[in-house]
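Yeah, one chain of the complex is gone here, protein chain that is, but the others are all in their spots.
Chain naming follows the written order as A, B and C, and within any one chain the residues start at number 1.
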């Protein structure tokens, strides 16, 4: 099964395991003429780096990206862009335990069933480090979107049951909060909460929200390639995501049609808008020109220090404590991964959309 | 944009508008030797037919399917299977109003933006009738799954805030309840509620739940083609779906790792199982052999009789009442559509999975 | 295996067997706003119809096309276009012989091996009637190309060893010659030759040449999706094609670089051109703005009346005479099929090409 390639016209191919030589991605279908150098990519990668705060694994990984192809004089050429981050902590001696049992909540068992055996070092391909390739590609996708006036921003909406209060939120706070929460009060409560969770050698989940501004109307397809369907796949393809919703989301299931419908209006200058945005910017699978809003539910980190039941390869029931210090929460480091997957998907859909009207195709080739 | 084709190895291509000559689908990649005749397909189609209960549009459409190709002596041959349902109510005279304005909650505006104009008769391609093709294909996919011992069952979990009580549920109830609810008390409450909603010319949303039994472990891909990612796309590609979740779903965001992790155990006969199923049958994007559980949030029908604000093509703000009698809820008729999209996706993933191990490929070609 | 779908952005899905209810195609990804009615498609289909001349099977099939979806007021809407031709001679009683043996040169054996059994009526899916779907889709693709100033024309270059003389050719002759040969002297020689072949209950092959004018420079990809690579697949996917060449083709294998290289020049008005066109309009997989030239080698019709050796399903060696009157040559009826596959491929490549430059994407979305 060929499942490490994503997208159609703008296509990324990721590779690498946590304990191999490195992690990388090839971006194929990036148009020529986009400004690109390593520092642009690095800014995105730094947001998912471990060891940035006390709420993430203290492993030190510099995760410096190298661009191996596809640019000439700091511009993309239209050729595939290969990028790589070398792994630094490759000592795989510590993983003999993991080799002999299935960690609860991890993909140990399912990998063994699928492939007949598994690379047990640090989770192998199912490691969170796999997202390095997504984020490097996401940085390029974001560059394309920005050139078109489109901006994607994700942030932490909740950690456990601590949720942001929109009245206290500001965009600038996102980068100030060590947890990427736009409400600094909630952020500070969550920090305390996480310290407690860590003390108990446990972990917790949360919700990431993502907003897209500047999206033109008319992008997406009415049937299978709906904009929201592709975003749902993009988000759910991130490890640990257990749910995704657009606009009103699960809340819409409880609403009446008269409340959930967004009504149209012209203002005095004959500009069209919607009076509300329950739809989250997508109607019938196609962008409607308002903000796109979506949310991802992230499960708690499965690696916990607390004693857990499981089985070993002698077919015995055993008890384990997963060693090492792991993130008590995946959410903050996953924020930039959500942004990346959304950006990559939007670029792909914007590209696909260019052939929807004959008059525009004629104009293009004139 | 080529968006009416879904799947990779098992691929469906749907076509048709609500007021054209008919609705159809071509299924490409169905293996040879599967029993297939029209009555098998018809059973699935009858579950989404309008006019079946008083809670759906009273339009009478017999929706009889015709198989046009791909079978020989009631077995599939490996050639593409073309199926068609002829439309019967094609009088498009009634749609002059809709042509001149954008209905709130509908895709009228987004279609116009994408294509430059739109086929306004009954929603054209964005009509719920488009799902006929999905269900006809889903019937074939279900036949393949059943031959492999896999069964997909969806049902209504909630309507507005009326939710089933699992203690009162039975599988048999699903087909008894006119709303496909496995808890008949909840079903009866919901029926009363819907009559009220209809009186107020309003509509309401709900939640569909879907269970897959018999799924072998090891199916799905660890990266982009995760089983849950593909299911999320499949479900969200159904019109009116605003959210999807797997297993614990959004609830997982509030859980501790020690609670959310499913622990493994061997019983006395050395059979492996999980003590719980918060994961919903999928770990790291790959099936773990337990039941797959997912849910879809369905928004209220956007077509309501109540007066609504909107705009017309003279750029005026106007008030409208959407004419005709529409379903007060989409949920019950969408149950079989969810089942169909899940079945199609599982077949595609099972097929993709056949090349994951060299030893099994050698065995296959021996 | 899902092999009846072709293309990426402009995608066709064909279905149907020679003795089923009909033959059809769904075109997905056709832009909105293209003029389309049945008469446009019919003109293309009539060129491949049997019984048009004495050099093709006298079976009478009217092959009238019906458009089932995707148009509104004679314009495409952007929705999938479903088209169907009903079969008229479906009496399958005559095929009991064929069911019991493998016809030489046919796909009887390979179908049985692939699918475990086969629909033996008239070749089933491997019948030449399968090309009806290609030609109907090709008519739409040609409409798109024409709107962009691009024209595809194929014709018979040779039949057996009777080859056209370019000095005697004219474009108008193609439609005058019953064999679609642009040199009427060669056409008349070939007609006599074919009458002879028919008398001997034999068949013969030939070569089709195809010219594309008006193709803009810069279309195609430098690596796997080369314009010529896709054209080679498109052409070779037509039954009976055993070779394909571009420009100088196999002749280039004997040439020196100094002769095969086309040199560039500016004329007095600073217009760029090539002094020759050995490349056939494609350099490095990308169109160079000059005429695209390609050729297809077509094998002789495998169905012949002459006595042939073969085997039956009793594992006996037997002798057979394939019954019925078959075309003594496939070439003339395949001319429009070549044109169609080239047109479909060019549309797909033109669409893919729209995202190659960032400046043009920004311009598009401004």
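The criterion applied here is as follows: a contact is a pair of C-beta atoms (placed from the backbone, for glycine too) under 8 Å apart; a residue touches a chain by one contact, two chains touch by 3 or more.
Remember, it's a predicted structure, so these values are computed and weren't measured experimentally.
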Q.
Out of C:142, C:173 or C:287, which residue would touch the omitted chain in the full complex?
A. C:287
Q) In the complete assembly, which of C:64, C:252 or C:362 touches the absent chain? A) C:252
Q | Contact residue for the chain not shown (choose from C:86, C:168 or C:357) | A | C:357
Q. In the full complex, which of A:24, A:182, A:205 or A:305 touches the chain missing from this view?
A. A:24
Q.
Need a quick check: the contact residues on chain B for the chain that isn't drawn.
A. 8-10, 29, 31-34, 76, 78-79, 144, 147-148, 216, 222, 350-352, 354-362, 364-365
Q: List the residues of chain C that touch the chain left out of this view.
A: 1-6, 14, 102, 104-107, 109-111, 113-116, 125-126, 130, 158, 160-161, 197, 202-207, 217-226, 228-237, 239, 241-258, 260-266, 270, 272, 275, 278-280, 283-289, 297-304, 306, 308-311, 315-317, 352-353, 355-357, 359
Q) Residues of chain A in contact with the chain that isn't shown? A) 1-5, 7-11, 13-17, 20-24, 26, 28-29, 32-33, 66, 68-70, 72, 75, 77-82, 84, 114-119, 121, 124-125
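Throughout what follows, only the chains that are shown with their structure count from here on.
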Q.
Between chain A and chain C, what distance separates the C-alpha centroids? Give it in angstrom.
A. 45
(Q) Going by the contact rule already set, what residues in chain C reach two or more other chains? (A) 8-10, 29, 32-33, 78-79
